[in-house]
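In this view, the complex is presented without one of its protein chains, the others remaining in place.
Coming up: chain A.
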Amino acid sequence: MEERPQHRLSRLPDNSALKQQELPAHRLYFTARRVLFVFFTTGIFCLCMGIILILSARSTQEIEINYTRICANCAKLRENASNFDKECTCSIPFYLSGKMMVGYVYMYYKLYGFYQNLYRYVRSRSNRQQLVGKDTKAVEDCAPFKTSDNKTPIVPCGAIANSMFNDTIILLHNINSSVQIKVPMLKSGLMWWTDKYVRFQNPSSKNLADEFRGTTKPPNWPKPVYDLDKKDPRNNGFLNDDFIVWMRAAAFPTFKTQYGRLNRTHRFIEGLPAGNYSFNITYNFPVTRFHGEKSVVLSTLTWYGGNSLFLGLAYTVTGAITWLASFAMMAIHIMLKNKKMSFFHQ
């Protein structure tokens, strides 16, 4: 018994603060002072923020024109897929009343009930194909639009590219009943830098048609990808502005996507003056088949972007509730404190 081995010594745990669970630490207490302080400040912050946001949002102007029904004849035409090569245009006059739309005016198309967020839809694209130096025939992720019936790869492949919005919308300013001038619109600056310069790249060759030999256009497209813009050769291939914008799929079935922005020159240097306008729409994109709708939107911006009232309202409501709650909590706390004090004094 005397010669017990001293085996325990070696296993003695470190006497460190870590192992002894004695690390110096700050204990978190929900004291009344702190909690109420946080509540009051949060309330004030939210209320102020909400008011600022609401005021900003109210300063913007927006016009939305749903042309699904206005262009009913075109819609009917498009319901039959065999009429894909027949052109159908439709003109929608409207009056910009009151004051002018000041500053940068943006034009959007808005689709209702178009599900860009379906699992198989979102995945159906090939970034590899649309990158320079990569294989244009890389269509592995593009089901169900990988190849045409005769096995030639589709460029650009995938459901997203195939369903590209291809209406042409032209805004005309009717100065008087006979004179219409086209409102100048810019397509540039409407996409992320990374989309334009990183995500999408054209094959280096000058002649795109050669590069895309041995491939075919998506079934819904009237023209191949290298022939999208006849006027501006640089706006062809994967670097077509409308294409890039479309390829950024929306999160919800109702979404608006930028189409153009006002080129502030001449008459439009201050914005869009009040008056008569009309949209001249080449109706190509069928939406009635899936009971969808489409509209065209003109809108101005605030410092934080779009004109959503939601954020401002949400902030205001949150701020108000927080404030009310903090008063209620203070009242409860003081009541209980008094009770406790009187209890102790007894």
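Before moving on, here are some points about what is shown:
The rule is simple: contacts are C-beta pairs under 8 Å (C-beta built on N, C-alpha and C of every residue); 3 or more make two chains touch, one makes a residue touch a chain; residues count from 1.
Just so we're on the same page, contacts and distances are computed from a predicted model.
Hidden from the displayed complex is a chain whose UniProt protein name, among "TFIID subunit TAF5 NTD2 domain-containing protein", "Trafficking protein particle complex subunit 2-like protein", "glutathione transferase" or "Phospholipid-transporting ATPase", is "Phospholipid-transporting ATPase".
Only one residue from A:S59, A:N117, A:N207 or A:N338 touches the chain missing from this view: A:N117. Although one chain is not drawn, the whole complex shows that of A:C88, A:V102, A:M185 or A:L311 it is A:L311 that touches it. Of the options A:H173, A:K217, A:K256 or A:K294, the residue whose C-beta touches the omitted chain is A:K256. Within the entire complex, the positions of chain A that touch the omitted partner chain are 1, 3-4, 7-8, 18-19, 21, 23-32, 35, 38-39, 42, 46, 49, 53, 81, 104, 106, 108, 113-122, 124, 126-128, 131, 134, 140-141, 143-144, 159, 162-163, 189-195, 198-199, 220, 245, 248-258, 261, 286, 289-291, 299, 301, 303-308, 310-311, 314-315, 318, 322, 325, 329, 332-333, 336.
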